[in-house]
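Missing here: one protein chain of the complex. Every other protein chain is in place.
After this line comes chain A, so read on.
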Amino acid sequence: MDITLDLNGTSHRLDVDPRTTLLDALRHDLGLTGTKKGCDHGQCGACTVLMDGRRINSCLTLACMAEGKEITTIEGIGTPDQLSPLQQQFLDHDGFQCGYCTPGQICSATAMLEEIAAGWPSHASGSLEGPFDLSHAEIAERMSGNLCRCAAYSNIVAAIRQAAKADALHKDAA
């Protein structure tokens, strides 16, 4: 079937089998291999992309159901010449080892910080009312959908905290 995907600000026309997941469409049909296939069952988070600004598992989304949505992949988050603040912090804090889960971690963390800014509580929140801090417990809970088999978690948490802190400073200054 013919579909149009709105991807990183550009429209792409594709002819896909209805069975094609968004993940496979990105990697195979569009050649965007930044998004990774880990478990292919929604358990590891390596395939995390943003759909209308929200983090989702692209392996559990049919490409044909993503039509009309704004999709952002790691390629749309930043480039080697122009890293996003989170990408820079992952480098500065060594927030990876093999790097396979990293695009998913960064897409997920990008949206997770927006969720906190929007006042969404988490399982780790003592009160449901907020505001919510960026404690280790909060970040670990909110990022539990992204596994890292190298277990770079402590540096991933540090990178996310630093990016959020820098962002808060930036906002205070503005």
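Everything that follows uses one rule, which is that a contact is a pair of C-beta atoms (placed from the backbone, for glycine too) under 8 Å apart; a residue touches a chain by one contact, two chains touch by 3 or more; residues count from 1.
The definition used in the following text is that contacts and distances are computed from a predicted model.
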Identity of the absent chain, which is to be given by its UniProt protein name, from "Xanthine dehydrogenase family protein subunit M", "Phosphoribosylformylglycinamidine synthase subunit PurS", "Molybdenum transport system permease" or "NADH-quinone oxidoreductase subunit E": "Xanthine dehydrogenase family protein subunit M"
Candidates A:13, A:123 or A:171 - the one touching the absent chain: A:123
Chain A, residues in touch with the chain not shown (by the definition above): 1, 17-19, 21, 40-42, 45, 48, 51, 54-57, 60-62, 64-65, 108, 111-112, 115, 118-123, 125, 128-129, 140-146
